[in-house]
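For reference, the structure discussed in these notes is given below.
One protein chain is absent from this view; the other protein chains keep their places.
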Amino acid sequence: MPSPEPIRVAVVGATGYTGAELIRWLARHPQVRLTAVTSEQRAGKALADVLPSVRGKLDLRLASFDPTEVARAADVVFTALPLGASAPGVAALLERGVRVIDIGADFRLRDAQEYARWYVPHPVPHLLAEAVYGLTEFCRDRLPDARLVANPGCYPTAALLALRPLLARDLIEPHGIVVDAKSGVTGAGRNVAAEYLFAEVDDNLRAYKIGAHRHAPEMEQELRPFAGAALSLLFVPHQLPIRRGILATIYVRPRSGVDAAAFARAFEEQYAGERFIVLSAARPPEIRDVVGTNDCALGWTLDARTGQAVVVAVIDNLGKGAAGQAIQNMNAMHGLAEPTGLDYLAVVP
Amino acid sequence: MPSPEPIRVAVVGATGYTGAELIRWLARHPQVRLTAVTSEQRAGKALADVLPSVRGKLDLRLASFDPTEVARAADVVFTALPLGASAPGVAALLERGVRVIDIGADFRLRDAQEYARWYVPHPVPHLLAEAVYGLTEFCRDRLPDARLVANPGCYPTAALLALRPLLARDLIEPHGIVVDAKSGVTGAGRNVAAEYLFAEVDDNLRAYKIGAHRHAPEMEQELRPFAGAALSLLFVPHQLPIRRGILATIYVRPRSGVDAAAFARAFEEQYAGERFIVLSAARPPEIRDVVGTNDCALGWTLDARTGQAVVVAVIDNLGKGAAGQAIQNMNAMHGLAEPTGLDYLAVVP
Amino acid sequence: MPSPEPIRVAVVGATGYTGAELIRWLARHPQVRLTAVTSEQRAGKALADVLPSVRGKLDLRLASFDPTEVARAADVVFTALPLGASAPGVAALLERGVRVIDIGADFRLRDAQEYARWYVPHPVPHLLAEAVYGLTEFCRDRLPDARLVANPGCYPTAALLALRPLLARDLIEPHGIVVDAKSGVTGAGRNVAAEYLFAEVDDNLRAYKIGAHRHAPEMEQELRPFAGAALSLLFVPHQLPIRRGILATIYVRPRSGVDAAAFARAFEEQYAGERFIVLSAARPPEIRDVVGTNDCALGWTLDARTGQAVVVAVIDNLGKGAAGQAIQNMNAMHGLAEPTGLDYLAVVP
Partner (left out) sequence: MPSPEPIRVAVVGATGYTGAELIRWLARHPQVRLTAVTSEQRAGKALADVLPSVRGKLDLRLASFDPTEVARAADVVFTALPLGASAPGVAALLERGVRVIDIGADFRLRDAQEYARWYVPHPVPHLLAEAVYGLTEFCRDRLPDARLVANPGCYPTAALLALRPLLARDLIEPHGIVVDAKSGVTGAGRNVAAEYLFAEVDDNLRAYKIGAHRHAPEMEQELRPFAGAALSLLFVPHQLPIRRGILATIYVRPRSGVDAAAFARAFEEQYAGERFIVLSAARPPEIRDVVGTNDCALGWTLDARTGQAVVVAVIDNLGKGAAGQAIQNMNAMHGLAEPTGLDYLAVVP
């Protein structure tokens, strides 16, 4: 056991969907002690009164977020806050000497101008360069020394795990890539708005923010080193009538001479030994294969008739797309085996 | 009133999902008398015992299919049978002098060799040339004299209504087209197989038959006259956890200089006066907009960053994708206004 | 045709779920002209921008509610407003000489003290006595002369249609009745609250307001004339993960000697000739049998082992439970056949 002392962990923003998922896993993590949970709207309440599934299992009370208190109670802090609410809090926590894994969007883009273009002017731009973009399979070398991890967005996690091995090996054209992604509603957080009501979502499907979603620049930032200026990627998200899960159907054009075996070799080579990457060449993976887990499953099909290829990537947006990957990052930061506390099987059916 | 005598109508294969949808509409069609409904497995039963929603509303008994009986009872017959079961029955009905609208796949491909490649050798290939491919908006001139109408597949209906106006006007490249389509489970018919069980479908999404679905050659057959040999189209269907509805997200590359206004002009020109085509430029249409109707709603977005365009098409797979379009065809065959008996609003929410 | 001049109709509160359902039916009602639709939050917008399913089908603009304008435009007004918002508007409309069908709760209880106990002090108590409780099958004699109809609640509609024939014939004990009802979420209206989010409702079931729901006194008011002081009824509602539909499982104790045939005779006698009551003795009705319709389907089972009986009643809460029954009342008020414009079959599946 590498860590006889448990890691003391706080969750800032514990009552959103990502917060609830962090708590589900952290409460049973063998090397973690969950010491603080915060919520501005529910401060003072017992966690079990807000999240009934922990009744009788976890005796914690929600507090308002106070960086000094949290820094005293925790070695590492997960911040799971709405857009723009993270940055100032993260800065305050770092000043107080704790490590932070931010699950919001505030530190994912390295370029402050790009951030301003898609979001708002960044309140603490000096931290952008320091933040490690936490796609664990590609950043783990930097994690033991990281103070601040920017946990990737859910859509980029799926798209990058599928595309990066192919672009890095120059197996596909860098332009004309299409990411047609379909997500469960929890991807939008616990957002009390009419468009997320049951009666609006059930038995429906809608495309939204076509070519205009904020996760597109995040994908491009991470792929440009392998594709150069030629990179062009169109990202179209859809909202599914399900709670959790993303399935991304990704359309690419293989370079001349590249076949399905070359795709297989690329993925096998890239992900050999990875515990959370599941390769499924014979059958395209389905969302249910991974719900409740930290897995990303990948499948691929090359279509000789049209000269195109299709890569299917599935994740649980709250798992590998948020809370799961955040804990995987925490494990790597603290020298624990990455699957520690994350080694679940999907709840099927 | 163009038709003082009601049209006598039979539904062969009345207990599948398309059969039930035909009955829902035909039972309230002001110019129709529903005279016969058949089912091999439920022959002899009252229709209300198989389809409880008609109890107290429609007093019909299911019979086994006998072409002579059906031809005596009906002027026009809708055949809604599983794959391969239609062709012989259709031939027998035509010989007995009734008109047939076939909602299966048996008469959609004009080329018997192509049919054999995707299905099986065709049992009555001489009828392939005669069948009118019944995408009403494009074939209505031929309907008054048609003996046999091949009602289009659900996926092709959505894709063709979106793509044909653009290809016919040479606004987009004919190669590299991607049709990423998502369908409710009734698209597969009342298929009692494990993959359609509630516990397998609910809260899941899966891609299937990637680049290998039988609706692809149907799309190509209908588009090739406008695109020539350069046509290349990749079709990827997905199964949604909903009962009805298709949303097709279609990726195309506009020709140089073509902008969103050109797309708008093309659709407006093509579909001026069409009662079942709804153009929705400002907001991409959603599946719920059309469920329970015979509508196809179209939206489009041009993405300057990547030089691609996205067309979103939605239909109810049992409406415009099957029973609704079949009745629209019947109306046109008999000189009735096409919306007769079909002029419903969507049940929302 | 009894009414050559169409009835001019207004919908006040047109953008809630009941408003949308009224519009769906009224837009195709052969004797109705929809002249005004109001919404406080969306005033000024085209209806099609708020309710996309009417795009291309209905060209109306939402206005803010002005009783004088509405009274000028309409002969009859449907008010579908949140709790407490109806009463003053209804009074203003009546003063201006139009007839009103109120789909809220404001005029359902005849006793102002009882109303105050469950809701708030009534703003216009003098109107309570005048309002006709609009369970059409039992009040139609009073409708031709009614100025104000209080459309019944969705749960009471199901419970009363099941229980009243049995109590009126003294077939069951009046005490110990249990109404265990399960409803789709639209029963709560378009309520933007966390508990109605898709991610909270999907794959869940919850009981709520056990023995404390405001529809209980409405049921008791209508049943007490047949049961007297001995009436005791426990009402427990549940929220289903579906959009529409109520299934009420009602537990009663038959009087000594009463058997299933007696139940059948009671229902057949009571509902002979009723177009919207479907009796289903052999198979308990299911919610899907009636979704999208104005029907109420009833089934019953007597259990010799325990001396109890179970009556199952299903309705669409937006149909017979709200908009459908309101239109049925309008038809009766204006001397039209009750099924006019309501004669739909359920959309199945």
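Chains: A, B and C, in written order; residue numbering restarts at 1 for each.
Please note the rule applied: contacts are C-beta pairs under 8 Å (C-beta built on N, C-alpha and C of every residue); 3 or more make two chains touch, one makes a residue touch a chain.
Source: prediction; values computed, not measured.
Student: Touching the absent chain in the whole complex: find that residue among A:D203, A:E220, A:D303 or A:E338.
Tutor: A:D203
Student: From the list A:R24, A:H213 or A:H334, pick the residue that touches the absent chain.
Tutor: Result: among the candidates, A:R24 touches the missing chain.
Student: Can you say which of B:A199, B:A230 or B:A337 touches the chain missing from this structure?
Tutor: B:A199
Student: From the list A:R288, A:K320 or A:H334, which touches the chain that is not on show?
Tutor: Final answer for the missing-chain contact: A:R288.
Student: Touching the missing chain, which residues of subunit B?
Tutor: Its contact residues with the unshown chain are 17, 184-186, 190-194, 196-203, 241-243.
Student: Which parts of subunit A are in contact with the chain that was left out?
Tutor: Within subunit A, the residues touching the omitted chain are 17, 20, 23-24, 27-28, 51-58, 186, 202-203, 243-244, 275, 278-280, 283, 285-286, 288-293, 297, 343-349.
Student: In the full complex, which bits of subunit C touch the chain not displayed? Write them out.
Tutor: Against the left-out chain, subunit C lists 175-176, 178, 180, 182, 184, 199-200, 202-208, 210-211, 232-234, 236, 238, 240-245, 247, 249, 251, 253, 284, 286-288, 291, 301, 303, 305-308, 310, 312, 349.
To be clear about the criterion, only the chains that are shown with their structure count from here on.
Student: Mind checking the centre-to-centre distance between subunit A and subunit B? Centres are C-alpha means, answer in whole Å.
Tutor: Chain centroid spacing, subunit A to subunit B, equals 40 Å.
Student: Measure off the straight-line distance from the CA centroid of subunit A to the CA centroid of subunit C, and report it in whole Å.
Tutor: Those two chain centres are 46 Å apart.
Student: Going by the contact rule already set, what residues in subunit B reach two or more other chains?
Tutor: Expected reply: 202-203, 243-244, 286, 288, 291, 349.
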